[in-house]
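Just passing along the structure, written as structure tokens.
Then we have chain A:
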Amino acid sequence: MNVSLILIILLVGAFATFLAGDKLASKVALFFGLAAAGASIVLLNHYNLGENISFINQWITQPNISFALKADGLSMAMLLLTTVLTPIIIFSSFGNDYKNSKSFYALILFMSFAMAGTFLASDGLLYYIFWELSLIPIYFIALIWGNGDTEERKKAVVKFFIYTLAGSLFMLVAFVYMYQKAGSLLLEDLYKLNLTANEQLWIFLAFFLAYAIKIPLIPFHTWQANVYQKAPTVGTMLLSGIMLKMGLYSVIRWQLPLAPLAAKEYMYIFIGLGIAGVIYGSIVALKQKDLKKLLAYSSLAHVGLIAAGTYTLTLDGLRGAVLQMIAHGFVVVGLFYAAEIIFRRYETRAIAEMGGIRTQSPKFTSMILILVLASVALPTTFNFIGEFTVLYSLSQINIWFAILGGTTIILGAYYMLKMFQHAMLGETNTKPFADVTVNEGITLVLIIGVLFFFGMYPKPITDLITPSLEEILTQINRIN
Partner candidate 1 sequence: MEMNTNIALVLVLAPFLGFLINVFFGKSLGKSLSGIIGTLSVLVSFIATAYFFGGIAAKPEGIRISLFDWIQISNFNVDFGFQLDQLSILWLLFVTGIGSLIHLYSISYMHDDENMHKFFAYLNLFIFFMITLVIGSNLLVLFIGWEGVGLCSYLLIGFWHKNQEYNDAAKKAFIMNRIGDLGLLVGIFILGNLFSTLDYATLKTAIAGATNLDMYWLSVAAFALFIGACGKSAQIPLYTWLPDAMAGPTPVSALIHAATMVTAGIFMITRLNFLFDLTPDVQSIIAIVGAVTALVAATIGLVQNDIKKVLAYSTVSQLGLMFLALGLGAYEVAVFHVITHAFFKACLFLGSGSVIHALHGEQDMRNMGGLKKAMPITFATMLIASLAISGVPLFSGFFSKDEILLVAFHHNIPLWVVASVASIMTAFYMFRLMFLTFFQEFRGTAEQKHHLHESPSLITIPLIVLAILATIGGLISLPGNSWLNEYLIPILPKLATAEHHLGTTEYILMAIAVVGGLVGIGIAYAKYIKQNTVPTEDAAITGFSRVLYNKYYVDEFYDVIFVKPINFLSRFFRDTVETGLSALVFGFGKVTNEISYQGKKIQNGSIGLYLFVFVLGLCAIVSYLFLAQ
Partner candidate 2 sequence: MNNILNHIGIENYIFLSVILFCIGVFGVLYRRNAIIVFMSIEIMLNAVNLLFVAFSTYHQDAQGQVFVFFSMAVAAAEVAVGLAILVSIFRNLGSITIDNLKNLKG
């Protein structure tokens, strides 16, 4: 039993969903999503028992490329995030009618497949392929099933595609360059490379461009808000919940260990960029009129902090970043889902057109409040663990980083509560708001449950990721 099983399940699932026809598509997709989640939990068990669940096979002889899927704690954690969120996301779409739903759900599973592959691949080219592959389904999901004016949407989505592709192509060049030196793109072979500081800098920058756009860090974020807004909520969830973690994961897995000298040399700049994103994102979020856009900018702020954490090159920074990635994955999916629930009833995403929902739907309001609070990292939620650890790591580098990064807890509370106040509170809305349905409730409660459970007991995840992060740190520190 090895990790390729997950990929096979998801890929087969994508085809099966497509063949199942429009009526059955959503259920088949959910089935395969759950199967993948189940399989990954079983695999996690095997992994924890110390079994080798990696899968490595020669693929292309010239150039020398392997089909290498290596599962360590970090990959397993991200894999779980993907496979657990995927069925949740699929389930969350129940109740929406999508035309041509067989393609829609097939694309979701396919995207999940590509993202899972990205998290598992340990050969540079394989990784790159999965990385690019994940772009295609989301492009179509956003383009075809998105909302708003078609021309506007097209513009936003094409910009997103070209922009991210542009970034990643430079990463490809970096990989090719390293291939020249190493004769292979297997991660462990790349680790053995002894690149000069100058080479490392260029490689670091090439990677950075790819990741900064994907994550996104300012000032490369301009695609984000528009695409989040225009994409169907399922797409937005996939993007914000999992896909932007691909960038952050890649920083930890590829960028830092492959170009540690550059990472160390210019650490302050990149931490600074992350923190600038925190402040900038938070401030821009304040005055957003569209709920999804507001959430997009809040994502920008959160990932800025996570990125800053990774660039500290400390165990706390990396660990906090990973914890926060997972936590943010759940919370942001929950929030976007909440936005979707409102949209289903009010047909609007403009905050100004909401308000007064609390009197009509106290249950839903409580759930959204919990998500809001989790997103502002209230202790006992998972997000607090991540944010605290990241901020702590920043304080180890320089207390000012912690203070500036910590403004997120003030500004975050500001924009989130402001949104909550205007969207949910106030005089009873004249338009009726049906309370959450069972499906909606289950989804939200699941997410909230995860957030609280790991908020109180993050140890399982910490124990899972720590050894691999330590190994990565050894790689980062191997020179000098």
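Operating definition for what follows: a residue touches a chain if its C-beta (ideal position, glycine included) is under 8 Å from a C-beta of that chain, and two chains touch if they have at least 3 such contacts; residues count from 1.
If you want to know what made the cut, all candidates are chains of the complex that A comes from, given by their letters.
Note that this is a predicted model, so its numbers are computed, not measured.
Among the candidates 1 or 2, the one in contact with chain A in this complex is 1. Those residues of chain A that touch candidate 1 in the complex are listed here as 159, 162-163, 219, 221-223, 225-226, 280, 283-288, 314-316, 319, 356, 358-359, 362, 366, 373, 378-380, 385, 388-389, 391-392, 395-396, 399, 402-403, 406-407, 409-411, 413-414, 417-418, 421, 425-428, 456-459, 462, 466.
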